[in-house]
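Below you'll find the structure, written out as structure tokens, and then a few comments.
A single protein chain has been omitted; all remaining protein chains appear in their positions.
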Amino acid sequence: MLLLPGCDGGGKTGQSSAAGMVSAEASWEQIESSGAGSTVRIAMWDGDPLINQYMSGWVASGLRERYGVQLEFVPLNGQQLVNRMLVDVEAGRTAGELDVVWINGETFFQLREMQALWGPFVERLPHAALLNLADPQVQLDFQQPTGGFECPWGTVQQALIYHADRVQRRPETLAELTDWIEGHPGRFTFDVSFTGLTFLKALLLHFADQPSDFSGPFNDVVYRRAADRLWAWVRRVQPHLWRGGRTFPQDVAQLHALLLSGEVDFSMSNNDGEVDNKVREGILPESARAFVPEFGSIRNSHYLGIPRNSANQAAALLLINFLISPEAQLEKLRSEVWGDGTVLNVARLSPDWQGRFAAADQRVRVASRAELAKRALTEPVAEVMLRLHQELRSEILNGSQPAAGQP
Amino acid sequence: MSESGKFGSGAGGLILLFSLSTVCVLPYAVLLWLSSGSGWEWPRLVPLRNDGVAWQRAFSGNNGRAALEGAGLSVAVAACSTLCGLMISRCWSETGGDRRRSLLYLPLLTSPAIAAGCLFDLVSRLQLAGTWWGVFLVQCVYGTSFAAVLFAGVREPSSWRRERLVRSFGGGDLAVWRHVVLPDAWGLLPLCLFQTSLISWLDYGLTTVVGGGRVQTLMMRLFSQIREGGISQAAVSSLLLTVPPLVALLLLRLRGSGVAVTGASPGVLGGLRRLLERVS
Partner (left out) sequence: MRLDRAAGLVLLVCLVLLPAVWMVGYAALYSLGVLGLIRSGLTAEWWWRAGTEQLLGPSLVLSLTIAAVTTSACLVTGMLLCVAADYWRVERSVGLLLTMGAALPVSAVAFVVLQAGSRGGLLARCLVVLWPGFQPSDFPELVNDGWGVGIVLAGWLTGIPLTGLFLQGVWRSAGTGRYVELAERLGAGGWRARMTIGVPMLWRRSRLLAFLLFIWNFSAWEAPLLLGRQSPRMMSVLIQQSSGQYSLRERPLSFVYATVYFAVLLGLLLWLPGLRSGERGAGGSGAGRGAA
């Protein structure tokens, strides 16, 4: 595997005197002065206008005021990012255009495989002391220790969203969901991107023999048994899905659009808190409500990493430290801003901050985080997601059989 | 002009024009309607919030910057491609037989999304990935191919004779360009500049891959807004995208230059009419 010169990828970086580069011995004051007045580029998924506004508005101006750092966005989803960095490595590119990357799970897994991340760096962040690292769902990313190579940024739990006017009694168990789908043909579906796969992952865990089967390293036998049941279920309900299961929404935005336009009665979101702000934006109908069914849903954290070929590590550290500050975490917790859960150990903050966090976390169309967390499932290892994606294509998408009389 | 003189030609013509309006004008109306507000819940035909917020945001922040960046890129690509195409067209005849010359269409006809994926490694090795220059370079590949094919058609036997004549009177390369090359190409220059600028203005595939998200144009904003589910914002971006081509087309029509150009995805559709006239 081609390595970028000057980096071992597995340990701390060596000495460097280039502007923006951070040496192992640099203090935070040195990092601040090195990064001040520069530009930092973050690669992030741009599919949510509120997240984009939060970053380009509140975060960008806060970063500029505090450190004089200019924030630039590079819209890339997880797999696009991985491909981009792969080509960088293949082409031997030592100065990349990205300084911070928004990642989790299988993206982190693949970037670590490519040794494309710089670090460990988390312990160098002043606000890292406030992180809730005792929570395994923060400390572990898809069952992998982060090792300081990525910093937790937020926590979310997947929720199903339904149209309360059209769904008289929402299905709570998998059996009820199955009956509902079969009794209301064409009114349910899932997307074939990250959100849909997360939904299938939750079902996969449900189909395991034991809840703990998917803890720890990847086990092919365990996976195969549960996956066979999962695909059998999907094939069973497939003729009753939207469009007869012959096609699926490409991403969650399209799924939300289907709910809004009355084509389906359910959508879903990896962020349990976003139903309120999506209704406010007019992306979801007024009657939209979110819930977590009895079979549970995946709860996980999302993270920020620094590419190994970042040309401005100092500014990257400043940005990440700012993003995990109490002010930034509080701002994004507000449902009208983002509704994203905090990764801070709020109990460690002052009573005043604790009160502000409690007041900010108000939700109208979905139960409280604590309530939803009772049905939270832990992410399995990244390999599961990769296999699921592969088999979704081969078992369902490419093997899609049309209903009789339809192309 | 041939005579029709058919009974009911007025009614028939009106029906034709009405039908054509639904194809050519109705999309504008739909976009305007969609841009008027948010909350398009079934079965509303009028948005829940008819506030025109998308238009208020249209020229601010990201959209404004994207429009300016896209415009700058378009102008640069147009100028460079036109000049390079003109220079290449002069040695077109030396590239070999008809079949070999047909291969020169390849960059022009390749889907930008595929081309970008294959060229990204090259652009990366040149340290241009994720930069304005990288996008400019790759868009110039398309623009130059188009321009070269377009200008190759103006080369006639008399062009070579006039060139020899200029040189026989002691004229150098500059004189040849001034007295032969540019006059021959003059009629096509506005078209070429316009079409190559459109290739850049309307490009998404190349910009999104090679630009790596760092180069933001209005077309990038459109797709971003479609991904976000922002119907009204996407409608506004679509309308803004059509403004430069529409204005230019109508101006050209008013000028009566007889050059009707088309604006669409990079590749074949841009200026195809004149292109085909020149190469056949």
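A and B label the chains in the order they appear, each numbered from 1.
We take it that a contact is a pair of C-beta atoms (placed from the backbone, for glycine too) under 8 Å apart; a residue touches a chain by one contact, two chains touch by 3 or more.
Computed from a predicted structure; not experimentally measured.
Participant: Considering the whole complex, which of B:Thr82, B:Thr131 or B:Ser238 touches the chain not shown?
Facilitator: Checking each option in B:Thr82, B:Thr131 or B:Ser238, the one touching the absent chain turns out to be B:Ser238.
Participant: Which of B:Leu68, B:Cys91 or B:Leu182 sits in contact with the chain that's absent?
Facilitator: B:Cys91
Participant: Mind listing the chain A residues that contact the chain we can't see here?
Facilitator: Its contact residues with the unshown chain are 1-2, 79-80, 82-83, 86, 89-90, 106, 110, 113-114, 186, 192, 243, 246-248, 250, 258, 260-263, 385-386, 389-390, 394, 397-398, 400, 402, 406-407.
Participant: What does the interface between chain B and the hidden chain look like in terms of residue numbers?
Facilitator: 1-6, 9-10, 12-13, 16-17, 20-21, 23-25, 27-28, 30-31, 33-34, 42-45, 84, 87-91, 94-95, 97-99, 101-107, 109-115, 117-119, 121-122, 138, 140-141, 144-145, 148, 173, 176-177, 202, 204-205, 219, 222-223, 226, 231, 234-235, 238-239, 241-242, 245-246, 249-250, 253, 256, 258-265, 267-269, 272-273, 276-277, 279-280
In this section, only the chains that are shown with their structure count from here on.
Participant: How about chain B: which of its residues touch chain A in the complex?
Facilitator: 37-43, 47-49, 61-62, 120-121, 124-125, 127, 129-131, 212-214, 220, 224-231, 233
Participant: What residues of chain A sit close enough to touch chain B in their complex?
Facilitator: Residues in contact with chain B: 41, 43, 46-49, 52, 56, 72-76, 84, 87-88, 90-93, 95-98, 251, 253-254, 256-257, 260-263, 281-283, 285-286.
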